[in-house]
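Below is one structure, written out as structure tokens, with a few remarks after it.
Now for chain A:
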Amino acid sequence: MELLIKNGSVYDPVNGIKGDRTDISIRDGKIVDKVSSSASVIDAGGRVVMAGGVDAHSHIAGAKVNMGRIMRPEDTRLGIKPRTKITRPCTGYTVPNVYAMGYRYAQMGYTTVFEAAQAIMKARHTHEELEEIPIIDKGALTLFGSNWPTMDFVREKNMDKLAAYVAWGLLASRGFGIKCVNPGGGEMWGFGKNVTGLDDVVPNFEVTPREIIVSLMKVNETLKLPHSVHLHCNNLGKPGNYRTTLASMELADQVRARKDRQVLHVTHVTFNCWGGTNWGDFESKADEIANYLNNCDNVTTDMGQLIFGSATTMTADGPVQYANAKLLHAKWANGDVELEDASGVVPIFYAKQVSIHAIMWAMGLELALLTKDPYKVLLTTDHPNGGPFVNYPEVIALLMSNKKRQEEIKTLHALVNDRTKIPGITRELDFNDIAVMTRVGTAKVLGLLDTKGHLGAGSDADLSIYDIIPDQIDPSIEHAKIKSAFSSAAYTIKGGEIVVKDGEITATPAGRTYWVDATVPEEQTEIMMKDIRHKFKNYYSMNLANYAVQDEYVTHPEVIKAGAIPVEVS
Partner candidate 1 sequence: MTLKVNLITGRTIDQGVTIENKTSSDYQEATAYCELNSKNLEILGKPGSNVRVKTRYGDVVVKLKENNGNPDSIAFIPMGPWANAVVDPDTRGCGMPGFKGIPAEIEVTKDKILLMKELIARYK
Partner candidate 2 sequence: MTTEITDALCPFCGCNCDDITVVVDNNRITGVKHACRVGTAKIMGHHRIETPMMRADKKSEFKKVSYDEAIEGAARMLAMSKRPLLYGWASALCEVHKKGILLAEEMGAIIDNTATVCHGPSTLAVHEKGLPSSTLGQIKNRADVVVFWGSNPVHAHPRHMGRYSVFTKGFFQEKGRRGRKVIVVDVRKTETASMADEFVQVQQGSDYLVISAMRAILSGHADVVPDSAGGVQKEQLVKLVDTLKGAKFCGIFFGMGLTQSISRYKNIDNAISLTTELNSFTKCVIMPMRGHYNVAGFGQVCSWETGFATAVDFARGAPYYNPGETAANDLLMRKETDAAMIIAGDAGAHFPADSVRHLAKIPVVQIDPYWNATTEVSNIVIPVAVCGIEVEGTAYRMDGVSLRYRKMIEPTLSTDVEVLERITERVKELRGV
């Protein structure tokens, strides 16, 4: 199968193409240098062509997502669409059903999405859902930050065992990388407590969040994992937490990257760049985070942009969710996982006239606009925590248009003017920046730049065409057109197949699931497994033999090899 995309205004930053008219050739699901004259042709007619969108942090599958659906029928009732000849029925806004997840991402031109958190013990559930999400490629990050083995090995300062555990945990969960949520706090939430900073000691395990983060970063590099440690900082959701965030970012200096990427990804900064000491003097310190990013090259972040309206917060940060539920008098689901982590789900409504929400809305934008290098701030809404992913086009429009931002600011609680820098920021991002924040940057942060996020030969033939002709539009003024074009791709091509045309789903192939197979010396695994066996014998409520995700749950695997010993490439 050959396909030629002619006459597109291509934005492919990695390959130095900034809106130039370029033809893209596709053969057998890959981008190639050229195709034969018998290739089918799509004439892009000067419209914007980008690689398929890549999302490095979204909650699309697994126990907490499904809990969100179960506890929120009122959300399921939004966005209902009957089945068609091609598509299954769609439901939900903040917690869509599996089909809507795939279709809606594809309709926005996204082709690869990573679920940001799965406990190993519940990974089978994550993969059951991932398997049913159509079209997009996907993967899931695995939680390691409060696991008993992690804390034991950190306390013993035994990085060999920790590396072996991470490698085994990724295999057992068919996971893609190390997620670390409120390290140490997940364990303490087991008794309803929490850590308050990087140096609190976790009782019984005698380790600190600082030690956990640094150790995980070290083994992440020992194992040469494609992605870095992906950190949800301690103290999230508490005024003044930007200090903890900065202190956590500084930890990256203790570790050297073994790959061409960051050593630490700090996620959804909207929720952890908070100044002030309470809700009364709450203010944005996104500028401080941006300032740090402007002077460092080993940390990346994502926005976690807030979207006004309904959202469903869901995170492994159990204590923050209990605090949210109490504060908001909202319904609360808690989902502690024995020996591994916590989790919680709480619905929220972000209102323009609530000062805290207005200030939070500004934070993500400030971060993206004050950080000079778009590679350091990925575009996310921490779906569905800041808001559902279908609002990415709104975020793109906000980033590209100061006019839109100023119009919006007028409708918000007045404190947005005093407690954030957003009113005075005039920077407007261009298509190239957007391509970085939604494609290249995400692919690079994930360590997938070989095949994702760009349009060079050898890359996956995932791309999107948007109904925008760059030299005929001023995004600053015509931001509504920008938003609508990015909402509904003219074409989305996934693996060389047209999956969306004029915003409608045209085909629903199954996507692949990325996971990382990291090798460590066998003896190292054997020594580590003694501890694991002891834990299953005494503490887990299930048997070791039934723990790991079986191959049946990953029917279209894309295995990335990594590891501490050289791996033979066959």
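Observations on the structure shown:
Keep this in mind: contacts are C-beta pairs under 8 Å (C-beta built on N, C-alpha and C of every residue); 3 or more make two chains touch, one makes a residue touch a chain; residues count from 1.
These made the cut because all candidates are chains of the complex that A comes from, given by their letters.
Just so we're clear, the structure is a prediction, and the values are computed from it rather than from any experiment.
One candidate among 1 or 2 touches chain A in this complex; it is 2, while the rest do not.
Interface of chain A with candidate 2 (complex): residues 61, 63, 65-67, 69-76, 80-83, 88-92, 95-99, 121-122, 124-125, 128-129, 132, 189-192, 204, 322, 325-326, 330-339, 345-346, 538-543, 545-546, 550, 552.
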